[in-house]
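In what follows, a single structure is set out as structure tokens and then discussed.
As you look at this complex, bear in mind that one protein chain is not there, while each of the others sits in place.
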Amino acid sequence: MTGAIQYAKRRFESARAALGRGAGTETTESTADLGAAGVHVQLWLLAGLVLFPILVAVVVSTKQQGIVTSLPDLLPGTYAVENYREAIVDYGFARFMWNSLLMSVVVVVGKLVVSVLAAVAIVYYRVPYKDLVFLFVLFTLLLPVPVRFVPLFQLMNDLGWSNSLLAITVPYIASATTVFILRQHFLSIPTSIVETAKLDGVGPLKFTLRVLVPMSRGVLVGVSIIMFVYAWNQYLWPLVIIDSEANQVAQVGLQLLQGDVQGGQLSWSLVMAGSVLTLLPPLALMILFRKPLLETFAIQQK
Amino acid sequence: MTTITLETLSKEFDDVVAVNGIDLTVRDGEFLVVVGPSGCGKSTTLRLLAGLETPTDGEIRMDSRDVTGAEPKDRNVAMVFQNYALYPHMTGRRNITFGMNAAGSFTDEEIDRRVAKAAETLDIADLLDRKPQAMSGGERQRVALGRAIVRDPDAFLMDEPLSNLDAKLRIQMRAELTRLHAELGTTTVYVTHDQTEAMTLGERVVVMDDGRIQQVDPPQALYDFPTNRFVAEFIGDPAMNMIDVELEGGAAVHDAFRIPLPAGSAEGETGAGTEPLADPDAGGRRHAVLGIRPEDLHLARERPDLGETTFDATVEVTEPLGDSLLVHCSIGNETVKMGAEPRSSLEPGGAVSVGYDPERLHLFDPETGEAFYHSATATAPADRAEPVVTD
Partner (left out) sequence: MSTREIFDGRLEAALLLAPTAIVSAVFLYYPTALAFRTSFFESGFGRAPEFVGLENYVSLLGNPEYHSSVLISVVFAAIVVVGVIAVSLYLTFLIHEVDAGQGWYLISVIWPYALPPAVGALVFLFMVHPTLGVLTGPIEALGIELDWFNDGPQAFVVVALAAIWKQIGYNVIFMIAAMKNVPDALTETAEIDGVGRLRRLVSVYVPIMTPTLFFLVIIDTIYAFFGTFAFVDLLTSGGPSNATNVLIFDLYREAFSFFNFGTASAKSVVLFLVVAVLMAVQFRLTEEYSYYGA
């Protein structure tokens, strides 16, 4: 902390020195300032730009054809119920969404359980070569799915897991990020609390369930959201490994819809309905749990 | 009720020796304070007692039981930490009982009874259903104490328990701890870096430095008869003045003054140490360090009763402390601090005449730092065996 302040001070000193050199222009600087209203106007414009595409998607998903060529076409239509029904029932989005949900929940729960166990061992056990084990886990950060999806595809075929829930969940269960975040959080729990548990003779199971987990609620929620968004948004791997529509996830389901619309068999409003449906679960979770999510990100960067 | 014995206890971390072969007996029911600067090994000693660290060498006994290698939970000790170490997600009651459940040797009724009793003793009944975040620092520390006493341990181990509290609360809790100890009579080892806390709380005080015990004595004896320079300078605030002098003919000689050293019996026999004041090999002269506490120096005009020997000093800075005035002044090439009456009008640069209390002089060996003379025992050799509390 003090280090950060020291650093900030030094940086600021040099910044001031730089300002001093340009002393001639210094006085006019503040007049070029943007006022409070200016900040709001700019924010409205930019935030509007960031929101615009998704608002369009929502509007179009309520229309019959989804042909939009001018601004008046951007008024909401009356086909919302019909479009969403059609996407969910006729085009299998209920199935896709369910598969996505299953995949995400299994990945989140699996990752949490497995990572909590690993982090407990790494932080609270006195064992040799612990640093090596931690490095072994951390090093997997170098091996994201895109680097190994080709051999992984072959491995899944050998295991006979292709086209199954196992294929899109098990490879995700080991998580360097989760272990790292949990380890950082565990290290921030005061040693004296840990030692109190030792003085009282609290065993590892009770310590984990009654002390660690309750004290890590925020982080566990935050990590769960991060992992859910990550799992839900997977596209490349399911595209490669799942080839039956019945087992497909929502992301790739969208690709199937797109194929239909490019082929002229489908209206854009249905594709947008599917898009909105696919966006909703991660977006809702993120907004609902934004506080623990942001706090967990703060840990991750350390 | 337990006596704790430490024998040649050592703890090394990698190549750092934290505790270096200490011998100590904590008497049954005693309130023993361990004090020293940070890194002196006091906390490590406490943690060795708790079983949180394993000694590199030596032995720990509780009564006749050897607990050197015992697990913490098998020692029946309770520890109170500086940061309270309360579980933030548990209520006060749950915090108190959580460890008891773990120990598994209490029935529910027994737990309820003990919590009620502890709550009454500490006046924390209204905190039992609150979580730590809804408590003040003082309240948290009370709950932490509750957690300690509820198990009726053989010993309390306290690691700077008051250091996170503000000054006012600290004084209040100090009195509280004294009362609690009087009530429970449990053997207590209390670690602090604060010498005031050590003096006010301890029945006996252990001063540690550099992994070793420097002195173990009741507070006043520690103050009056420090065994070496470290203890002399560590105990007492502001610290004792240390002036390089030469001993010559039963007096401490400095460029700016000559202070006769009261001697009880024959010249050279000082009482405190049996060494002669003068070293014959050095032609009757010997280097020494003269120690005088600031409160034992006075303006000669304020204390004419102290005797005729005075010396001249130049005032440098004055610091009003309210109940007194702390004067920094120079005597020759030395700067010393001295106490004066409040509201004394002293100008920087002004010359003053300084007197001293001849019964409160100390001499230390310049090489070893060992004390070899205390004028209090030299003038009253009869009191040697049991140092008198002079106040």
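Labels A and B are assigned to the chains in the order they are written; within every chain, residues are numbered from 1.
Heads up, the rule we're going with is that contacts are C-beta pairs under 8 Å (C-beta built on N, C-alpha and C of every residue); 3 or more make two chains touch, one makes a residue touch a chain.
Only a predicted model underlies this, so the values are computations on that prediction, with no experimental measurement involved.
**Student:** Using the document's contact rule, name the residues of chain A that touch the chain not shown here.
**Tutor:** The missing chain touches chain A at positions 1-8, 11-12, 14-16, 18-19, 26-27, 29-30, 32-34, 36, 39-40, 42-43, 46-47, 50-51, 53-54, 56-57, 60, 66-70, 73-74, 113-115, 117-118, 120-128, 133, 136-137, 140-155, 170-171, 173-175, 179, 186-187, 191-192, 194-195, 197-198, 204, 207, 229, 232-233, 235-236, 239-240, 250-252, 254-255, 258, 268, 271-272, 275, 278-279, 282-283, 285-287, 290, 294, 297-298, 301-302.
We take it that only the chains that are shown with their structure count from here on.
**Student:** So what's the Cα centroid distance for chain A and chain B, whole Å?
**Tutor:** A distance of 56 Å separates the two centres.
**Student:** Over in the complex, which chain A residues touch chain B? Could you list them?
**Tutor:** Touching chain B from chain A are residues 190, 192-193, 195-203, 206, 210-211, 214-215, 217.
**Student:** What does chain B use to touch chain A in their complex?
**Tutor:** 50-52, 71-74, 77-79, 81-90, 98-100, 102-103
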